[in-house]
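My questions will all concern the structure given below.
Of the protein chains in this complex, one is absent; all others appear in place.
Take a look at subunit A:
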Amino acid sequence: MLRIFKRSLNSGKGIWSNFSNRSETLKVQNIKPHAATYHSPLLIDDAFKSAYEILQQESEKIYQRAQTVEKDDLKDKLLSQAESKNPEVLYNIQNGNDLDITQPVYRNHLKKQWENYDLMILMQRLEQFKVIPDTLPTIQPTVDVKVKFPHITNGEFNRWIVPGEFLPSFLTKQPPTIKLQQFDNYKNESKLFSIVLINPDEPNLETNSFKTTLNFGVSNLSLSLTDDSLDVTKYLKYENGSEEFSMFKSYEPILPEVNAGDYQRACLFVFEQPEKINVDQINAEDFDIRSFVNNYNLSPVGGTMWRQKYDRSVNDVRSEYGLSKGRVFHRVRKPFPLI
């Protein structure tokens, strides 16, 4: 690892030493002062030096090619390729430093990392818990959506939630911080998003079936690569009237009733909007997400889910939101057919 600091010792003239057009974040960051000492094999430094020169020359060629390319996605791919073998970049990636998402090389790395784990987990949970097709027919996420509840003072829940896990009601009583990590926003533009949180497991006693409730709805939320989350700062701004987005349904937590099924699914979806929309006449008590998506011409780009069941904190949260006491169901499921 120490070898990468010899950037200046190698001619110092190559593209990887030139930071006039390249971002400073491509430099090695956060060097650990007491990194384990590494004793390099004999003569490896010379070999490293020549390898470095070759890779650097290749990188330079790719940069030149990238200048001639018009298409955004191809250009982004080339720019990422040009830095993908830079030892400094690799050091930053390996050491888990905060990576600069605006740099194609880091963005592509994060995308790959997301696709190889988090996306797989998400799709598994969405399919196994039948979120798709119970809500939307299907979804192909392109945006990494992460959720956490920052108000909590209990260390156990001070983290991003894993899709599908059971969350207690005292945790979900406040609107979550939602982070949208875009990967194909090549020019770091602001894009408009809508977010909905729905519960498809609300009992409907009239039909002896279920209905979907809308628990949170936000539209016209402008986010970019760097400004990527809906958090307390934005909620506060909204409360103070200097709104940056519109809220067509203020947050109301999912509060399962006693014995109302095994669990209720909180499904959070993120949609990209083609233009600003004005959402009105929403039936939050019996919400139809498919027609909502059609009506406003939205394209689903990401989502996440968690599960909730009745716990001892439900009643407190109910009273906080001024809701009446929840229904209590008999714990044995009866064989009455669907109406």
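In the analysis below, a residue touches a chain if its C-beta (ideal position, glycine included) is under 8 Å from a C-beta of that chain, and two chains touch if they have at least 3 such contacts; residues count from 1.
Basically, contacts and distances are computed from a predicted model.
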item: UniProt protein name of the chain not shown, from "54S ribosomal protein L2, mitochondrial", "DNA replication complex GINS protein PSF2", "Elongation factor 1 alpha-like protein" or "Exosome complex component RRP41"; value: "54S ribosomal protein L2, mitochondrial"
item: Option from A:Gln140, A:Thr233 or A:Asn295 whose C-beta touches the chain left out; value: A:Thr233
item: Contact with the hidden chain (one of A:Ile15, A:Ala260, A:Val279 or A:Leu298); value: A:Ala260
item: Selected from A:Gln103, A:Thr135, A:Ser169 or A:Gln308 as touching the chain missing from the view; value: A:Thr135
item: Touch list for subunit A against the chain that is not drawn; value: 33-34, 39, 130, 133-135, 137-138, 150-151, 153, 155, 158, 174, 200, 203-205, 208-210, 232-233, 235-236, 239-240, 258-261, 319-322, 327-331, 333-338
